[in-house]
Every structure is written in C-alpha cells, then in structure tokens.
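Mind having a look at this structure? Questions to follow.
Of the protein chains in this complex, one is absent; all others appear in place.
For clarity, chains are labelled A and B in written order, and residue numbers in each chain start from 1.
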Amino acid sequence: MNQVLEWLQFVLAPQMINGLSIGVAVVLMALGLTIIFGLLDVINMAHGEFYAIGAYVAVAILGLGLSFWWALLLTPVLMAALGYVTERGLIQRVFHSKDRHTLTLLLTFGVAVVLEDVLKIIFGANPLRIESPIPGGTEMLGLFFPNYRLFVMGMGGLVIVAVWLLVFRTSLGAMVRAAAFDRYMSASLGVPVSRVYAGTFAFGVALAGVAGVLLAPIYSVFPTMGRDFVLIAFSVVIIGGMGSIKGAVLAGLLLTQIQSISSLFISPVWNDPLLFGIMVLVLMWRPQGLFGKLGHA
Amino acid sequence: MPDPHISSPRGPSALRVFTYLFFFGALCFALLAKWMGDVFFLRLATEALIFGGLALSVDLLLGRVGLLPLGQALFFGLGAYVSALVLKEWSASFWLSMGITLCVCAIAGLIGGVIAIRAKGVYFALISFGLAQVISKIVFNTRELGASDGIIGVPAVAVVPGVDSGDPLGFFLVTLVIILGLYVGLRYLMETPMGRQLSAIRVNEHRVPFLGFDPWRFKLMAFVGAACIAGVSGALYPMLRGFVSPELMFFQVSGNAVINVIVGGTGTLIGPLYGSVLLTGLRSVVGSFTAHHQIVIGLLFVMVVILFPRGLVGYLAPLLQNRLNLPTRNRGEL
Partner (left out) sequence: MNTKLIATLVAGAALSLGAAAQTGPIRIGVVTPLSGTYAGIGQQVKWGLDMAANEINAAGGVMGRRLELIYEDEEANPAVAVQKAEKLFQVSKVDFLTGTVNSGSTLAVGQVAERNNRLIATTVSFADTITAEKCSPNVFRVNARAGMQSAALAEWMASTKPNASVFYLGPDYEMGRSTVAAFKAAAEGKGAKTVGEVFAPLDNKDYSPFFGQMRSARPSVIYTSVAGNDTVRLLTQMAEFGLSRNVQIVGASGTVTSQNLSAIGKAADGFVTGVGYTPNIDNPENKKFVGAFEAANKAKPDLYGADSYGVLFFYKAAVEKARSTDTDKVRAAMRGIQWATPQGVKTMRAGDHQAMQDMYAVRVNSGQFEIVGKVPASAAIGPDTCAKF
C-alpha cells in the first residue's frame, strides 16, 4: 500500500503537474487556431510562425533593454497589428473564392515558408534564450518545481479564462459570434463584419504571440521553433472540435495528460504517433470533434 | 469560357497542345544535352521528371477529387526505399523492382486510404500530413533501413538491353516515357465513367449517392492510384542517384509537390509536370545565387495563390483554346 502511495506521490503526481504545464502551453496555441477557424473558416498554417515571431519580438524588446514584463505586455499588441495587416492584405484576397478552405490553407502555408526564412535572415540561425524572469523553485510534494513554470500555468489559465469571458460574456464577443453564425444577417444588423473578421484574426495571432513570449524562457528561441507545436495544436483543435473554445481547452489538457502519463510506461518517442492515432479515431467516430463550432458553442 | 479538357470539334484541345509541347521540348533538350556532352543537366531534368510524377499524383487527388494531400511524399519515399532494397539486396532488375514497388504501394495506399478517406478538406490534409510524419520518423529510426543515413550503394540497372540507369541520356528518355505514360494513362482514365465520377465528387459530393454511386469506393480507388503513381516515380529515384534517405519522406518533399501543382496548374495534369520542371530548375539556379531561396519560392507561391490560383497552364490553356477555336467561332458555332 505504502509503495502505491509513494508511487502516486513521487512519480505520478509530478508527471501530471508537468503535463499540466505543457498542456497550458498547448491550449494557448490551440485557442488562437480554433478561434481563427471557428469564425473565419480559415486554416492558418502559419500559426506556428506567429508563435515564433512572438518569441523573437520578445527577444528584440529585451534587447532594447526593457524588462520581460514589458515584453509580455507589448508583444500581443504588436502581434495583433501584424495579424490585422495579414488578414486585410493577404487573406481577404482569397476569401471570396469558392475554394476558400484549400486556398487559405495554401496561402498561409506559403506565408509560413517565407516567414521562417525571414526570421533566419534577421536573427540568425543559432538559438537564442531569454533568461527566466522568475528564477528559483519551490518544494512541492517532495519535488522541486521551477517558479516560472508555475507562473506560466497561472498566467496561461488567466488568459484562457479571459478569452472565454471575452467571447461569451461581452457584447464584443457577441458580435464576433454573430458574425460567425451568419455574416449577412449580422452585417444587416450593423455589425462591421470585415473589421470583425480582421480583428478576430489579429486576436488569434496575438494569442499565439503571447504563447511565444511565455514559453521562450523555457523552450528557447530559434527559427524553426514554429514547427514544435503545429502537429499537436492542430490535433487538439480537431479533436476538440474546430471553432470550439471549450473543446480546445479540454482536448488540450486531456491529451497532454495522456502523453505525460503514458511516457511513464512507453518511450516518449511514441507521443506523436499516439496523438495522431487518437486524432484518427476521433475523426472516424465523430468527424466534427468532441464539441461544436464557435457560433454554436 | 471553353473547356480546355475537351477537344473542340475542329481542333485539338489546348491541353493536348501543351502535352505535345512538353514532349517535344524534352526531346530537343535531350538532343542538345547529348550534343554538348552534358551529364549534370540531364540528371537534373530526370530528377525534375521524377518529382513531376509525384506532383501528378498530388494533382490527381487535389485537382480531380478535391482532396489536398500534405503527405504524399510518404508513398514517394516508400517506393524509393522498396526499389533501393530490391535492387541492392535482391536482384538488380528494373522490372522486378518496379513490379514489387507497385504492389507494395498499392497495399500501402489501400491501408492509408481506408484511414484517410473518411475525412474531407482540412481533416484529410492533416491526416495525410500526420501519416507521413509518423512513418518517416519510424524509418528515420530504423537501423535496418540505414536510419538517418539512408541506404547507399544502389547499383545501376539495365532497363532494356542497351539502356542503363547510369547512362544520363538513356535514363532520361526512359523516365520521360514512364512519366508521360502515367500522364496519358491518367488522362484516358479521366475520360472514362470512373473519371467522371471523380469530377462529380469534386463538384458536389453530397449529390453523388443520389445518383446511385458510392463516393467512398471511388475516392479510395483514386487514393490508391495516386499512391501507386507516387511510388512508381519514387522507385526511379535510387536508380538515378544510387541512394535513398529518410528526407525523401519529409514534409519538405510533400510541400514542394503541392507548390509544383499550384504553380503549374491544378487539375490540368500536365500543369504539374511543367511546374515541377520549372521549379526544380528555379530552385537549382536561385540556390546557387543565394542561401535564401526559400523566400523566393515562397513569395512566388503566395503570388500565384493570390493572383493566378489556376496556375500557369490553368491560366494559359483557356486562352490558347480560344485561339484554337477561332476559325469555328466565325462560323457562328460558339
């Protein structure tokens, strides 16, 4: 009995807390992606690159001598501007064709290719790092856990709650959901639909940027970092249901827990195939994911 | 706008013109290269044709059935590995290698298709992408397959008596015949009832069952066909270069194939061949000038998606068709 309790405390619990910190990171990424798809019907293959740009923007801000907290504050603003411009300048142009899904996927894919090389030109190919703003750790459950990771979990949780409140409890959020549900009706009711679209895209991009800043001290910064999260973010969004915030959060936390706990028993090399397998099964059984679209959530 | 796919009553279809142009252009190129004693450009062109075959398989799915595959390199690499293994470990026979590759890729296509076909649109793209990621990682780690170094030492093979895969001109012509053969076969297939089925599925899949057909079977057949085409093209690669490596299955190759199709002309089938030749040449030339060739290709791609979504051939073919139909139009037949 004692052995089981020990195992639970010293092996399983730390693993689950680790899984939670990874999970919050994944959810932040998946949130932006699902909002962009849920409203705009746009598959943003460049989402990983926006995450990378967020991290690099933070590096640049720190390079100017400002503190990490300024970077955390300013990066989402800058990323939102970038997102707005991207949506207005590029995505709008292919939006009205009947092949919208394919074209936006291809367009954002091309944008991702270009952005990755641009980052390499500006910042060089070698990895960079931001010092952790909250050094040290706390002793929890007999395990030493870094303070900054606890902060990221807390901050990430706050962001998720804030997003949910914004979308479901404010009139701005109501406008966004209305435009997702029926754009022509909303337009005739006075909702500035094209600005709402651009603004939502900007918001999703800003979320990716926030993820980039928060995770930079943990995962370091390098030009191909955008690819780190692509597969898992898309899988989470698909399993949770494209456009569903609740789905993204639940699926994100659940899947990272599954990965964490399973790596106690099988080699972590199987994490990705496991995830992929779950995604295929979910698609076969319930093609729209666990929960519904943004407009209907 | 006249349909470039259909021959007009008085003249050839524009696409047929493009096909002839491609074939004769390739022959002229081969003659010129032979006269100049060149080896490198012939092999580069052969490589462009091989990747053109992969682009062809992507266009079958994207342009004809309406499914975007982001992991087609999986079957390409599979064909390459099977071919390399047969040639190196079993017997240096061209036909044996091609035959076994065809069988293996058909089976793999069947399994992959059953998993992927249920999904549509972006879900299909992601399953295709995920499949390629997972399998390529497994190959990357398998020591028996050479792991990250791949397999070197694949011997040259005799295709027909007198033509050897080490011979640049001979193998270029063999590859040209094979790839164009695949193309012609596909064009013929598109004219048959099955081909019409696929077009119907692309236009509006929900209506097809009301006509009495099961879209799932046709989509699966198309998927297996695309897998075989990609695999056969891939099988030619180790014959040309003498080695295979896991990078042949990576997303870079799948992504390049999609770019080739979009730039060349989705749905035209000959467009992807043009696209592959054009972009392989471009990548080689630009790559020698600057290390930032990715940006150039990426920007070109973005521009094509925004401004010319139908691609090079997709844009030029209707124009050509107009001119070809001109004589009949004067007689009031349009």
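Details
FYI, a residue touches a chain if its C-beta (ideal position, glycine included) is under 8 Å from a C-beta of that chain, and two chains touch if they have at least 3 such contacts.
Since the structure is predicted, the reported quantities are computational estimates derived from the model, not experimental observations.
Contacts of the undisplayed chain with visible chains (whole complex): A, B. The chain omitted from view is touched by exactly one of A:11, A:77, A:122 or A:189, namely A:11. Among A:60, A:187, A:218 or A:254, only A:218 touches the chain that is left out of the view.
Against the chain not shown here, chain B presents residues 38-41, 43-44, 47, 140-141, 143, 147-150, 152-153, 166, 241-243, 245, 247-248, 252, 284, 287-288, 291-294. In the full complex, chain A makes contact with the omitted chain through residues 10-11, 14-15, 18-19, 21-22, 117, 120, 124-129, 131-132, 137, 143-146, 148-149, 218-222, 224-225, 227-228, 260, 263-264, 267-269, 271-272.
Keep this in mind: only the chains that are shown with their structure count from here on.
Mean C-alpha positions place chain A and chain B at a centre distance of 34 Å. By the touch rule above, chain B contacts chain A in their complex via residues 62, 68, 115, 118-119, 121-123, 125-127, 129-131, 133-134, 137, 141, 255, 258-259, 262, 292, 294-295, 297-299, 301-302, 305-306, 309.
Listed in rising order, the residues of chain A touching chain B in the complex are 43, 90, 93-94, 97, 99, 101-103, 105-107, 109-111, 113-114, 116-118, 121, 231, 234-235, 238, 269, 272-273, 276, 279-280, 283-284, 287.
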